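Omission of a single protein chain aside, the complex is shown with its protein chains in their original locations.
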Amino acid sequence: MSLKLVVVGGGSSYTPEIIEGIIRRHETFPVSEIVLVDIEMGKKKLEVVGNLALRMIEKSAKPIQLSWTLNQKEALENADFVSTQIRVGGLEARAKDERIPLSHGFIGQETNGAGGIFKAFRTIPVLMELAQNVHTICPEAWIINFTNPAGIVTEALLKHSPHKKIIGVCNIPYNMRHSTAEILNSSPQEVQIEFVGMNHFVFGKKVLVEGIDRTEEILKIICHDDFGYSPANIVNLGWTKTFIESLKMLPNPYHQYYFQTKEVLEKDINAFKEHGTRAETVQRLEESLLNLYSDPNLRDKPKELEKRGGAFYSDVACSLMESIYNNRGDIQTVNTFNQGAIPDLPPDAVIEVNSVITREGPKPLAIGVLPPAIKGIIHYMKAFEEQVIRAALSGDYHEAYIALVMNPLVSDEKMAKVLLDELLDAHKAFLPQFQ
Amino acid sequence: MSLKLVVVGGGSSYTPEIIEGIIRRHETFPVSEIVLVDIEMGKKKLEVVGNLALRMIEKSAKPIQLSWTLNQKEALENADFVSTQIRVGGLEARAKDERIPLSHGFIGQETNGAGGIFKAFRTIPVLMELAQNVHTICPEAWIINFTNPAGIVTEALLKHSPHKKIIGVCNIPYNMRHSTAEILNSSPQEVQIEFVGMNHFVFGKKVLVEGIDRTEEILKIICHDDFGYSPANIVNLGWTKTFIESLKMLPNPYHQYYFQTKEVLEKDINAFKEHGTRAETVQRLEESLLNLYSDPNLRDKPKELEKRGGAFYSDVACSLMESIYNNRGDIQTVNTFNQGAIPDLPPDAVIEVNSVITREGPKPLAIGVLPPAIKGIIHYMKAFEEQVIRAALSGDYHEAYIALVMNPLVSDEKMAKVLLDELLDAHKAFLPQFQ
Amino acid sequence: MSLKLVVVGGGSSYTPEIIEGIIRRHETFPVSEIVLVDIEMGKKKLEVVGNLALRMIEKSAKPIQLSWTLNQKEALENADFVSTQIRVGGLEARAKDERIPLSHGFIGQETNGAGGIFKAFRTIPVLMELAQNVHTICPEAWIINFTNPAGIVTEALLKHSPHKKIIGVCNIPYNMRHSTAEILNSSPQEVQIEFVGMNHFVFGKKVLVEGIDRTEEILKIICHDDFGYSPANIVNLGWTKTFIESLKMLPNPYHQYYFQTKEVLEKDINAFKEHGTRAETVQRLEESLLNLYSDPNLRDKPKELEKRGGAFYSDVACSLMESIYNNRGDIQTVNTFNQGAIPDLPPDAVIEVNSVITREGPKPLAIGVLPPAIKGIIHYMKAFEEQVIRAALSGDYHEAYIALVMNPLVSDEKMAKVLLDELLDAHKAFLPQFQ
Partner (left out) sequence: MSLKLVVVGGGSSYTPEIIEGIIRRHETFPVSEIVLVDIEMGKKKLEVVGNLALRMIEKSAKPIQLSWTLNQKEALENADFVSTQIRVGGLEARAKDERIPLSHGFIGQETNGAGGIFKAFRTIPVLMELAQNVHTICPEAWIINFTNPAGIVTEALLKHSPHKKIIGVCNIPYNMRHSTAEILNSSPQEVQIEFVGMNHFVFGKKVLVEGIDRTEEILKIICHDDFGYSPANIVNLGWTKTFIESLKMLPNPYHQYYFQTKEVLEKDINAFKEHGTRAETVQRLEESLLNLYSDPNLRDKPKELEKRGGAFYSDVACSLMESIYNNRGDIQTVNTFNQGAIPDLPPDAVIEVNSVITREGPKPLAIGVLPPAIKGIIHYMKAFEEQVIRAALSGDYHEAYIALVMNPLVSDEKMAKVLLDELLDAHKAFLPQFQ
């Protein structure tokens, strides 16, 4: 029996991660065919990455066929899983998402604030088309969406595309669980965190180790002044004791943008002045990675990839696909329809939620009403996400403006327009819906 | 390490079931102490049952201490699990719950209609007191409530008692799963039914065998005119093809009272005229069971118990306790707080729902909005249940009247009063709150 | 300035009511043109009624032009108000709605139970077409919908037609207010009833006379055994003291079908056996009315019309149009979008609700959460109404079946099919969507 995986954005430097994950899980998740798809602009990278992937598979001696193509529709034929890891406009676009807001004194970041909004604007139409193609060509296939802002993108696709087998993934919950395990000297398998919220805005409401509640313990530890548990690519400024004691939940690293805005902004502006944008750093990293990948003797995922920031993405995605394939019934944290898990939010909102993973997809565990401390901000951010989707799909200028002005990292009615106009202009090649 | 189970209503003829279940699971659920508790009125039965239980344990050679007592508070000391299987007023009261409505031309049944309402009225205050005692004496213990109407009683306790570790169980979902497995030639372990609704009013929305949707197939089978899948104690009249095809869900046997009211009523009235109430039949069965139990050579649960109707109750309860004890994370169907699993209903409504069973109790799987076909009636029945609880706790005559008149099996504004007055009078010894 | 009213179903024997109402209000609501529209089948009646209307206007000496036509689209040109009082299939169809259920032992009634469902099935498509025409031809016009089941029909049009200026009216709230005023020796102008619910299922939650709460007083009066406050066309069996004391609200006469089902059914079946259906009685009344109308000397609404049952319909509709026209801001009870007035129900459900009447239409007064006593049944009836609309628009057999089986006056899964099949067949000429 064949089992086919299509990787959209297959030319990404992350691809060796997913290849390694597939190889390692071959016993229980016997992928027989992988197709890497990319666009004309990424053709050269696709070849370098594709050839490394071939060498990795060859070394593994697993019976996996691998090929690459620029023809998405052909690639999708008979696919069982489609993973997406695209970056519309490439790192140049990301650089603009960072530079333009920063240059006006606003957070300039890949998935938050004005930059995140524009990443959504560029990405949603492209993935809507993919979802349409999947629905037509391989309607039984699952789309595993890595592409950021993963929550917003997944909600847009689940609500507005005809394809309903779509799951969004992110490594933040994975990392929070792993770092919590490390802190508590447990294995990640024993740790469960009850998450509540949305992608990049998720809180850890409860920490259980083998079913025993150790939330208080971990909260005490993480609010020490000299401690942090952030993933590699997030500037970590720590949290005050009062914040953690009052919140009684684990924040995630992205919450720093919202609750430490001034400090983060200052730090980011300084870094920007010294080193340029993070996108530019990543670009340099990418180039050196691709250089490595080009080495015909390299037959493994290089260690250097881990610095890239998306570590464990592949673990998250491969585990998810493996569980679906085997109807495993384990609990993973994914982005899927709320369906009441948080009764305060619409049943068709996409949330990041612990779910039982079955052949029919994720079944979210009911969380109950939002904790009062975060009820307001969760509602606010969810309404903001809905607004981003509305604007991304309509290409309406005023809807886009509302998305900006109703984002807590913008909120300035005058500057919202300045940022909007500058970003619309900068990205116009990738925003056909706004023309 | 000790592990103590208290069985409230331990003199019930069902007790050998639970004893057998505990013995069989001793490896993974090493109960070290069982105390059977009952009230003065049930003293004699308690001794007979207790002695049989002792012989069963002796035969099993498991290191389980068993004793019995009329002192609930003493029994509760250091308890880890408390199971309830009481019948306030005994089978005499049940006979009245059946006879009085039937004699006026209404469904007279243990858990539905006027009879079910009065069972709730008698039971709730008694179990509220138990919950209060558990909360004071063994606050970490889980109450596993078997006592009918299990959904209503569990909601009353969870909402209004200080103790929150309470789970309601019923064998209907278990039986539906088992009979579905039989029909589909699968093992019950492979079958999942997505349930939606409340205890004794639950529908099977989807049937999955190893994660594959086989709902259509089972629906086609069960609507054959000559087919039924009811448990032993439910008169089975079958369902029409049109009903099942339109509903697109599995009804449960109790739905016959609501959607085949006239026929069931006719049959029940005839049976009542010929044989008296079901309670009286059960009473005779009980007596012969107790006779059997008294035989000092009997060291096993006798086969005859299966006719009694509650078969598999013990399996349901023991599996649940075993999973809690081991933080197993498997999925069982229990009565617990909704918490959004059905977003249409209040988060603190108790529903019968597939839940992941952990050391912290059940985590319901989100179901999503109610299917339109049953949305109205589920709301209606849930509001009715809330009304029963309101009346049971307040002892208010008018609240009780509203509970009756808003029950679809009563609904007659004149007869509701007749039934109410007659039942209040008949049960007055067990309804102190209404004096 | 012209002000044009189109009366759809203008051949109805009710038309003299509305003509009289228009004449009487000419000072404040100066209608300059009335067009009566009907269909081929009603041509003869239309002429008789049209000629009487002409004579009434002539006598009044008001400058109102009146004409009649079978061409709906032409009639609608430049209309400001469109009132609907149609009966698809005529009284013959109503006779079937009554006879078929009654002959199987079910309530057979114009707007409730199986008959009401089929009236909705026949009416909705016809009025959807009217709403479409209004939207195209006279998009600023208000449709005032008299046609029963008025709540269901209005919800269908408001939700599913492109025209949003639609208001449903019924004389039940008007009659309840008037009879309450009579009982309390006040004038109807001084009496306010806080209504809660839907058309023909509305309760009076509070009775205020000049702003003073006199609910308790009126409740005490109406539950006297020998008292009734029903409108002429509703059999009145009175309410028990216990029902009214427990409910603490005014029921409406149609509630007898739901809370006195057996008695009403018995009475109706006897009446049916003796006199045939109510439709047939009405048919005879209609004929004698039309005979009267034909008298060229008759220049007034004849007294006999009041027996017909729809008395005050015209008062209700004319008052409403007058208030809209003058942006009066008074409070009237109409069928319109809930918009939160009852937060338990969807914002786009149509309810019967006290509303401030403005040039922009009705603004409902917020009622707050449903009283617990009626919460369940209101939800149930609203879900039933949604189901009727779903079936009426889709023409789907299974949806129609669910509408019947989820109606509390049917609910029998076997008989629902018998009624459905027989009614579908009997009405097939008027149910194109079900072919």
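Letters A, B and C name the chains as they come in the text, with residue numbers starting at 1 for each one.
In this text, a contact is a pair of C-beta atoms (placed from the backbone, for glycine too) under 8 Å apart; a residue touches a chain by one contact, two chains touch by 3 or more.
Since we're looking at a predicted model, the values are computed, not measured.
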item	value
Chains still shown that are in contact with the chain withheld from the display	A, C
Touching the absent chain when the full complex is considered, from C:Ile137, C:Ala271 or C:Ile331	C:Ile331
From A:Thr28, A:Gln65, A:Ser103 or A:Thr240, residue that would touch the chain that is not displayed	A:Thr240
Subunit A residues that touch the omitted chain in the full complex	239-240, 242-243, 245-247, 258-263, 372-377, 379-384, 386-387, 390, 398-399, 401-402, 405-406, 408, 411-414, 416-417
Absent-chain interface as seen on subunit C, which is shown	208, 210-213, 327, 329-331, 337-343, 347, 356, 358-360, 363-369
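Everything below uses one rule, namely that only the chains that are shown with their structure count from here on.
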item	value
Subunit A to subunit C, fewest steps along touching chains	2
Centre-most chain [mean C-alpha coordinates]	B
Most heavily contacting chain pair (counted by C-beta pairs in contact)	B-C
Subunit B onto subunit C, rotation angle from CA fit, given as a multiple of 5 degrees	180
Rounded Å distance, subunit A centre to subunit C centre (Cα mean)	55
Length of the line joining the C-alpha centres of subunit A and subunit B, rounded to whole Å	45
